[in-house]
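For this depiction, one protein chain was excluded, whereas all remaining protein chains were kept in their positions.
Let's look at chain A:
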Amino acid sequence: MDMIDHKSLNEASEAVFQLLKDSIGINTFFIAKNDGITVDILSVENRNKILLEKGFQIDFQDSY
C-alpha cells in the first residue's frame, strides 16, 4: 500500500459525515479505501453505537 497522506480528506470527511448524519438516520458513516486487496477504513463517524472503528482493515474478499 502506498503511503499517501490523506490530510485534506481527513479534514473534509468530518464535514461530509456531519451532513450525512443530519440527513440520514443510520448509525455509522465511513470512508473506505480499497486497492483491490485490502479495504482500509480511513475515517469513521458513529452516531450512538460503535459499529466500526478507524484503522480497521479487512481482506477485499470478505468485505462488501
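The criterion applied here is as follows: contacts are C-beta pairs under 8 Å (C-beta built on N, C-alpha and C of every residue); 3 or more make two chains touch, one makes a residue touch a chain; residues count from 1.
Definition applied: contacts and distances are computed from a predicted model.
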| item | value |
| --- | --- |
| Options "Cytochrome B oxidoreductase", "ABC transporter substrate-binding protein", "Glutamate synthase" or "GAF domain-containing protein": UniProt name of the undisplayed chain | "GAF domain-containing protein" |
| Absent chain, residues of chain A that touch it | 4-9, 12-13, 16, 19-20, 23-34, 39-40, 42, 49, 51-52, 62-64 |
